[in-house]
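A protein chain is absent from this complex, but the other protein chains hold their places.
Entry: chain A
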Amino acid sequence: MTENSKERLAERRGQETQVYQPAEDSALLAKAVCKAVRQSDRVHEIGTGSGWVAAQIAAETGASVTASDINPHACRAAADRGVQSIRADMFGPFVDNAFDAVLFNPPYLPTDPDEEWDDWMEHALSGGPDGRRLVVPFLTGLSRVLSASGSGYLLISSLTGYEAVESIAAENGLTVESIHEQSFPFETLFVLKLTRYS
């Protein structure tokens, strides 16, 4: 990432360099998942960032919501919003069938390796060369932690490659349904609902 574009990103994100702050994509994910979740559900957000989405879902649905992030500053931010947070790498420390709903707003923007920088915000924004750096481990590990009737909710951009994501999901025994989408000038954002083949 050039110094110039890094600055623009920092500006877009309100100068924040430690924790990804809620943006359009966060609101989209929160809205879609709130409609899908029931009060009795055990809900978990992977890569919670500021914890805003998890807190919204807890407040609006009354469901039991936990959140995790690899970034200690994000874990702190989520805890400060009243969300039980856990420092974790993806699904590492979660038991089989733990959740009825798992949501993830991953770093989904393709990022040139030469343009990477090195702080927590980079980790939160960069999806690697194809935008799927963390989408793939999410789709690979999801089934194990979902309850029998559970669903995953994944936010992606058209820049992440809808069909590529769909085919990786299929390889992992998951069906994909787009439950919400919104167009922006340079991309379309989708909230995908992922369920196991029955």
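Criterion: a contact is a pair of C-beta atoms (placed from the backbone, for glycine too) under 8 Å apart; a residue touches a chain by one contact, two chains touch by 3 or more; residues count from 1.
As a convention for this text, contacts and distances are computed from a predicted model.
Remark: of the listed names "Bacterio-opsin-associated protein", "Pyridoxal 5'-phosphate synthase subunit PdxT", "Methytransferase partner Trm112" or "Cytochrome bd-I ubiquinol oxidase subunit 2 apoprotein", the one matching the undisplayed chain in UniProt is "Methytransferase partner Trm112". The missing chain, though absent from the display, is touched by one residue of A:A79, A:L109, A:V136 or A:L159; that residue is A:A79.
Only one of A:A98, A:V136, A:L159 or A:I179 touches the chain withheld from this view, namely A:A98. Although one chain is not drawn, its touching partners on chain A can still be listed: residues 18, 42, 44, 66, 70, 72, 75-76, 79, 84-89, 92-96, 98-99, 118-120, 122-123.
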